[in-house]
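Only one protein chain is missing from this complex, and each of the others stays in its spot.
When the chains are written out, they are named A, B and C in that same order, and each has its own residue count from 1.
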Amino acid sequence: MENLIALLVAAPLLGAAVLLCGGRRLDRSGHWIGTLLAVASFAVGVLLFADMLGKDAEHRALHQSLFSWIPVEGFQADVAFQLDQLSMTFVLLITGVGSLIHVYSIGYMEHDERRRRFFGYLNLFLAAMLLLVIADNYLLLYVGWEGVGLASYLLIGFWQHKPSAATAAKKAFLVNRVGDMGLSIAIMLMFTTFGTFAFGPVLESTGETSEGMLTAIGLLLLLAACGKSAQVPLQSWLGDAMEGPTPVSALIHAATMVTAGVYLITRSGAIFNAAPDAQLAVVIVGAVTLLFGAIVGCAKDDIKKALAGSTMSQIGYMILAAGLGPIGYAFAIMHLVTHGFFKAGLFLGAGSVMHGMNDEVDMRKYGGLRKYMPVTFVTFGLGYLAIIGFPGLSGFWSKDKIIEAAFAYDDGIRGWIFGGVALLGAGITAFYMTRVMIMTFFGEKRWQPDESGNEPHPHESPKSMTIPMIVLAFGSVFAGGLFSLNESFVKWLEPVTQFEHPHPVISVPAITASTVVVLLLGAALAYVMYGRKPVPVTAPRGSLLTRAARRDLLQDDLNHVVLVRGGEHLTRSLVYVDHTMVDGVVNGTAAGFGGLSGRMRKMQNGFARSYAVSMFGGTAILIAATLLMRAV
Amino acid sequence: MSASAVHSLWTTAAPIEKIDAPTIEYAQLLPTLIVIGAAVVGIGVEAFVGRKARYYVQMFVTVVALVAAFAAVIGLAAGGHASTEAQIVAMGAIAVDGPALFLQGTILLTGLVAVFTFAERRLDPQAHGNQVDSFTAQAASVPGSDGEKAAIKAGFTTTEVFPLALFAIGGMLVFPAANDLLTLFIALEVFSLPLYLLCALARRKRLMSQESAVKYFLLGAFSSAFLLFGIALVYGYAGTVSYAGIADVVDGTVQNIDPALADTMGNDALLLVGGAMLLMGLLFKVGAVPFHMWTPDVYQGAPTPVTGFMAAATKVAAFGALLRLLYVVLPGLRWDWRPVMWGVAIVTMLLGAIVAITQTDIKRLLAYSSIAHAGFILAGVIAATPDGISSVLFYLGAYSFVTVGAFAVVTLVRDAGGEATHLSKWAGLGRRSPLVAAVFAVFLLAFAGIPLTSGFSGKFAVFKAAAEGGAGALVVIGVISSAIAAFFYIRVIVLMFFSEPKPEGPTVAVPSPLTMTAIGVGVAVTLVLGVAPQYFLDLAGQAGVFVR
Amino acid sequence: MSPVNYLYLAALLFAIGSTGVLIRRNAIVVFMCIELMLNACNLALVTFSRMHGNLDGQIIAFFTMVVAAAEVVVGLAIIVSLFRSRHSASVDDASLMKL
């Protein structure tokens, strides 16, 4: 059975290879091949899942070793896979959502002449992402880690002729590289500490090294997670990443890739459990980001950017939960999965809207679309209810648990703070999602003909697009409840992540109740602000906070001033230094000898008598020297 | 002075009963005798053979003489005179030993090759239907005068160059073999005087040629005066002029010390000053700084074949004499002359290399390069070990052929005004005639000491010897200055290959087999000594012992 | 009187000669100065020969005269040809080649 694991990666990888090297002749069939292989991978996943369910909890983990990758004296890196419950969860999410989005893209990318290439990239992403989650050592994980980075780079910049897209892609890759730096240093630290970087040995022998070392490793892993999961301070790339086609945003920048950070932290649980300081850092990052993302999400008029903000914030929840240790891991993953459903659904919905609106993304130019695209409206609406955590829907189950766990961080002030933040986040979530909902589907139509005079004719999207949305909607509605039936999900993960029941500072029902209250407040506020009076087509100046939030709370401006400008000056001055000083020394020496030569030449003045003088002087010196030698 | 004093003056020398005839080992002197003899014959030819035939007869005589002499040298070497049979002949006047024979062989071969370039008659356009060589039609006629034109019209040629060259070669053969100071002096003059004349005989640019001759002559005579005074002082110190005798006195191992000798022996100043002046005389010939200043001017003004001949053969002979002087006569003074020579070697290497950078005339450039090389060779001389001797011998052998070859190439590149020696004219030569340019590049690389050329083997040999002789610092300075030197050799290559040819650029004349042989031999030796030098290193190694 | 004085004389002559070489312009005169130096050498040689009581020095002196004669032949030839083509025997005029 375990021999099938490789297939998970192999199938989409094959697809990528075929589609990217296949050339034009595959243009007509390419998208089918891609989708087929994605589905195939999903099928294999299901097969393995079924098999796994057949075994008892302790013996579910599968292991497959392909070949020795980098064998060097004292250094062993293998291409080997490990498929335990955690990985399995991801595999199903990735392949499942992935397949759906492949299907969706068939319709969405219909009119793009580079569709084959698009599917190639999607397959490449699937392969890398799967490699990331089933690798059995950190170095192989790193390969997948950078692989998804590459895929994301290619897909964000898919419409390369748009400079904005190309820039966004580059930015995403670079910011991720900073995170990757953390990961690679972490791996080196593991190697020097444990002599290996395979999950098993490392995570088992955490007891044998100092807490300081583990904290260092933990923080470095956190840095990596921040890069990949768009957490403060490395979150700046996610907003721009929306330049990519919407299915990409749905799959990579909502459902799967951006959650890799959560996977990394959960996977390295043993390390974090033994390094409380690192955990605290994780929690703080999570808390900060969930507010940050939420605030940004409130201010954006670009529907995708608003959703991106929300993604940032939701992942903040997951990271926070993961930082809480055994009480949080399970819920982090659970929220990750449910979020995978509803956020993907929301994005696909947004895509469907844009599809009907000539790729218009400004929500201020929407309005009253529910009449024109009912399916989209319903699915999007369900996703909306799920994400705000409307009682009974997926989001409710997972988010509520996280808030509880946050309150349970400790029975002191921190518990209150983190719990409070989580709670507040829920409220803001409700606010901005309601805002999106209202601006898009309710109120009067606000779109006008563009300068070329063709007015958008909103219409429902083709089946290939609506069906995936419907499927995901189901997920958004029921997944959470399903997982929570007698804690099935928690039990499923327990062998990998352990589980302890959280003991929040206030009673659980109280938390639940307050959560519901808060989100209702948020929604109500949004209705008051956007539902009651018509939305202005051009954005009002807005408060200071709003304006800051529109600019991602000035993060980019900061980066620009500090890094970009500074870097430019540094390189320019270095180029100058290299030319004038380093090279100057070389040329200077040459010139120096030249000048010296020119001056000594003058001695050769052509007069025989002065030659005679030099001979005479020379002899004198010769004699003097010889006598001197004897004298001394 | 009083009468008695005068009387004593001519009676002190003991009355002489009878003088027994000196014994001369003619066999061992054969090479020299052949060459000198041929030279005398050459004079006869000038006197008695008709104008038209002279050139051919002279050439024939010269070539035959040189080949025969070389054969004689080989014979002597084969007869063991280079090693076991080494001896001092002609009443102690001349040594026949390894270094002497090795250098004589080298001189003869270089001379032969050089004579080929002397005889080249295809480069200059025919004047009035007569083929002409690179020597003036009539040295006596004033440049540009009607007399000169007439001479050219009449097809006169200065065939005297052949006997002159032979005389010079004869002197050079004796110079490194000279075993007493008198012979040394005479040999010096015998090869210098003909060279003075040869310098004055250029066909083109005669004013410069004459100027170079005057400078060379005056400065040469000046230096030989110093040499002679040095001889006088050393003689005064040791009471003898034979190398062995002087060496004994210097070492203090002389048997019967008469009061006069005891008196002068006490006075080392005589020896030191005299020694210094001797050195000066020889350093002038090798062109070491600060006695080098004649070199560029003379090299530039003299007819190029002569320059090549001088640059190669003179250096060989002079270094031979220098070696013998330092190793046979003054080993006892090593601690006195070594530091001085250190200084000379260093300034010579550096100044030669540095000044060459800004030269604009190919012949002057080569002149300075020869100065730098003199410095390198001095490094080997200073080693003061048998390895030092053999490395110098090897270097001289390698260097002389490269030099003759290089100057032979210079004779080929010509424009309306004769040889185009200004560097700017060489631009793009590689495009016009890749072969000639490539050959010249090979010579330049050899000068620069790039591996797989004879230049590298030689340089390595002397530096190795120097390092083993404890002159490590000298080696470091040596490599630095060869790095500097590399610059201008490279510059010429750049000029030839990487710059676009000028429309009014020079043409490359197609030479007769004579010059071709000269160049060919040069290239062959350069490469062979670069890739497989072992045999010649052995030769030099065996030849590395002086007889006393 | 001691023959050493002759040595001093020789040295003096040699010095005079070389100074002449250095300061006089006319090629002929320069050449004469060189001859003077050679003769200084001769004097020194003869003196030493007298001191050591052997003939080597005197013999060398004779050779030197011959050499000097030869030098005159060659030297004058060159100088004269130079003079004829330049109408000047100044060594300083002959400075076409420099640097």
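Miscellaneous remarks
Going forward, a contact is a pair of C-beta atoms (placed from the backbone, for glycine too) under 8 Å apart; a residue touches a chain by one contact, two chains touch by 3 or more.
The definition used in the following text is that contacts and distances are computed from a predicted model.
Going by its UniProt record, the hidden chain of the complex is named "NADH-quinone oxidoreductase subunit M" among "Sarcosine oxidase subunit beta", "NADH-quinone oxidoreductase subunit M", "Autoinducer 2 import system permease protein LsrD" or "Amino acid/amide ABC transporter ATP-binding protein 2 (HAAT family)".
In the whole complex the chain that is left out makes contact with A, B.
Per the touch definition above, the residue from A:Phe42, A:Phe173, A:Phe377 or A:Phe396 contacting the chain not shown is A:Phe173. Contact with the chain not shown here comes from a single listed residue; of A:Ser152, A:Ser184, A:Ser249 or A:Thr379, that residue is A:Ser184. Interface residues of subunit A with the unshown chain, by the touch rule above, are 20, 67-75, 79, 139, 142-143, 145-147, 150, 153, 157, 160-161, 163, 165-167, 169-170, 173-174, 177-178, 180-181, 184-185, 187-189, 191-196, 205, 208-209, 213, 567, 570-572, 574-575, 578, 582-583, 585-586, 590. The set of subunit B residues touching the chain not shown comprises 431-435, 445, 450-452, 456-457, 460-461, 463-464, 467-468, 472, 475-476, 479-480, 482-483, 486-487, 490-491, 494, 497-500, 532-534, 537-538, 541.
Just so we're on the same page, only the chains that are shown with their structure count from here on.
With A-B and A-C as the two chain pairs, more C-beta contacts join A-B.
With each centre defined as the average position of its C-alpha atoms, the distance from subunit B to subunit C rounds to 24 Å. Our note on geometry: subunit A versus subunit B, Cα centroid distance of 81 Å, whole angstroms. Residues of subunit C in contact with two or more other chains: 18, 21, 30, 91, 94-98. Subunit B has residues 214-215, 218, 222, 226, 296-297 in contact with two or more other chains.
Every residue of subunit B that touches subunit C in the complex is listed here, in rising order: 1, 5, 9, 12-13, 139-140, 142-143, 181-182, 185-186, 189, 193, 196-197, 200, 206-208, 210-215, 217-218, 221-222, 225-226, 228-229, 231-233, 235-236, 239-241, 258, 260-261, 263-264, 296-297, 300-301, 364.
Contact residues on subunit A toward subunit B in their complex (touch as defined above): 590, 593-594, 596-598, 600-601, 603-604, 606, 608, 610-612, 614-615, 617-619, 621-623, 625-627, 629-630. For subunit C in complex with subunit B, the touching residues are 1, 7, 10, 14, 17-18, 21, 27, 30-31, 34, 37-38, 40-41, 44-45, 47-57, 59-60, 63-64, 67, 70-71, 74-75, 77-79, 81-82, 84-86, 91, 94-98.
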